[in-house]
Each structure stands twice: as structure tokens, then as C-alpha cells.
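See structure below.
As you look at this complex, bear in mind that one protein chain is not there, while each of the others sits in place.
== chain A ==
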Amino acid sequence: MSVNSQDVENNSKSMTSYLSPVVREIQPSGIRRFFDLVSGNKDIITLGVGEPDFITPWHVREACVYSLERGFTSYTSNAGMPELREAIAEYLYNSYDLKYDPKDEMIVTVGGSEAIDLALRALIEPGDEVLVPVPCYISYSPITSIGGGVPVEVETFAKDSFKLKAEHLQARITPKSKILILNYPSNPTGGIMTYEDWLPIAKVVEENDLIVIADEIYSELTYDHKHVSFASIPGMKDRTLLVNGFSKAFAMTGWRMGYVCGHPDLIYAMLKIHQYTVMCAPVMGQVAALEALKNGLREKDHMVESYNQRRRLIVQGLRDIGLSCHDPQGAFYAFPSIQSTGLSSEEFSQRLLMEAKVAAVPGNAFGGGGEGFLRCSYATSVSQLNEALHRMGQFVHKLKQG
């Protein structure tokens, strides 16, 4: 029987009725929409990339290759290789003063994304509200919905350097509130939280009996202040699921290596989902992650220094162009306001792409509060950044001339 393309198309259309209503309702991400615009455009300088421009340090790649040569190709225990979990525990203790037992308080996951998904699926009962400070990483709200929860946005503002404020959090709490997702240092704003910033948040969390999913994937990328883990705030460890991974600090995005730490009861529940879905994280990635933790801290420091230099360059450059930009203290994003141009985020980004050949992600892709802003990643070379700033300067000048 032959099948022509028309049949395939008709067939695929009819199949949508089988989909779950939740999945049917979910919109593709704003980043994805913008990606479709960008692909096919030539000679673009991109500030749209949410990952390091470094390649995974050589010794990490080499450790992985060598392990394959030696035949490391089997399953590992569900929670991850014991020696990797021990190394993670040691690293968290040395870096953030956090004590986790590698035996029953930790799972090595397929990226931080799986860890967040596990946490939400283990915790959400249908209708539970999940508080999400915005603008935020694009996945939190959709995966909350997929898990049967209701995402509730808590706005943060440029005037507060995009820090989460206790009064704004408190205002969105209802009897159905159960989970708070935190992402500091923040993608897309580059905002961070200090110890003093966390204290009033911890109070709200405690008073309202919330569980916190702290996505601290950018924890190594802070500049003038050292990262303070939410789990390290007194009283918060047991109600926090700490999510972290190797993608950003060690330039290992494609390896999909993450981990989650927390109270044994929660970890045990999440491990059940993990073992029935992915079984374990890929062994070669785990070997690489172990090498990164053992011997990669110097390279990491070098990369952080390099991001810091470019951060100064892009913030200064954006301000020179006439776009106001708060001082991002973490991750590798600048989040300038484009409100002075009178254009919406979408329109500004599209015209910047078409007229100046610079790709940056419109702020509204990151949820409420992102409108009027632009996410500019500075994980790119100094010469590319300089050229992008030059082009943006000409574009903004032309806009303001009318």
C-alpha cells in the first residue's frame, strides 16, 4: 500500500484528538518561535545562545573516551555512580557549606531538567499551585502544567535587580500554593540573591509550608558575590530540593548531566520515577562529570573570569548605546530594557535580526515581566560581542532618529 504525503498530513491532523488536553494546550516556547526566524538567516551574530561558548575541557572529554576504551558501557546504580555522588557531596560541602549524604540524599539525573521534572512529578497533586518568579527559564511553567499543577507567576522587577521580594511572593500565595521554584543566578536576568535577600523569602516559605525547588545550575557563575544556596539558609535544607549540574560551570550542556539533592523521603520518591523512566544517567556522562569535579575546577575558574570580562564589556556597551541595563551579577546574560525605543520585545528583536543581523531573545519569551526587555547572552567571543554592540548601536540610533 502506498502512502502519499497528503495521507500522512491528514493522518497526523486526525491524531491530535488523542493527545492529552494539557499537552495540546501547551504553546511552543517563545525561544523556539524565534529560533525558526533565525535559522536560514545568514551572517548573523548571535547573542541568543543559552550555553557556554567553551568546549568541555579536554581532560574531561579524554576521561570519557578512555572510559569507553576500557569498556565502561553498562548501567550504573539508579541514583548514579557512588564515587560521583561522593564527589558531588564533597563539592557541595566545600563550595556552599551544604552537607548531603551521597547514599540517600542525592540522584544523578539526565540534566537539571530531569531533576526539576522528577521533583514536580513527585510533589504535585492535581490543582496544586507552583509559584514561579518571572521572568524565568522557559520550562518551569509548562512542566508544572504537564505535571498537573497550576503555575502562578510572581513578578520581579529591574528596579530590584530582579531579586525576588518577600512581599510579592506573599501576595501570590493561596491555600493551594505548594511549591516555589527558584532560579538564582537567573536565566534570563542575571539576577542573584544574597544571604540577606534570602532571609525574608525563607520566612515566607516556612510560614506557608512551601517546598522549594532551587535550580542553581548557574551557581558557579557569579561575579562580585559568591553564590548562596537557598538550602544553606537555616531551616531550609529539609524543604529544599537543590538542583544543579555540570552544563554551565563545566561547559557540558550536551552531556546532560545534572543532580538533585534533598530530604531522603523526597529523594526516595523521585528515585522511583527516575528508575522507571530513565533507569540511570548515561555512564559515560557520569565518568566525565566525575573528572570535571575532581580536576576541572581550575578551568572553571578561567571560564568564569572570561565571562566576567565580557559581562563588563556588554553592560558598558549596552549603556553606551542608550539602553538601560541593570548590573547582572550571575549567569551569562545581560537583560537590557528596550522600552525607550517604543517597540515591543518581539518587534525590537525581529527588526534587530532583520536589519542589523543580531539575534537576541525577546524578553517576553520568559514569561510575565519580560516584556520590554531583551536577553543578550555574552557567552560569545569579545570580537563578536564588539561587532554585535556596534550593529546594535547603529540600529538603536536609527530607531531614535525616527
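The rule is short, and it goes like this: a contact is a pair of C-beta atoms (placed from the backbone, for glycine too) under 8 Å apart; a residue touches a chain by one contact, two chains touch by 3 or more; residues count from 1.
FYI, contacts and distances are computed from a predicted model.
Name of the non-displayed chain as stated in its UniProt record, restricted to "Amino acid ABC transporter permease", "Hydrolase 1, exosortase A system-associated", "Lrp/AsnC family transcriptional regulator" or "histidine kinase": "Lrp/AsnC family transcriptional regulator".
Of the listed positions A:Asp53, A:Glu155 or A:Glu206, the one in contact with the omitted chain in the full complex is A:Asp53.
Check A:Ser139, A:Asn208 or A:Gln275 against the missing chain and you find that the one touching it is A:Ser139.
Here the missing chain is touched by one residue of A:Val361, A:Cys376 or A:Val396, and it is A:Val361. For chain A, the list of residues touching the undisplayed chain reads 29, 31, 34-35, 38-39, 44, 46, 48-51, 53, 55, 137-139, 187, 305, 309-310, 312-313, 316-317, 359, 361, 382-383, 386.
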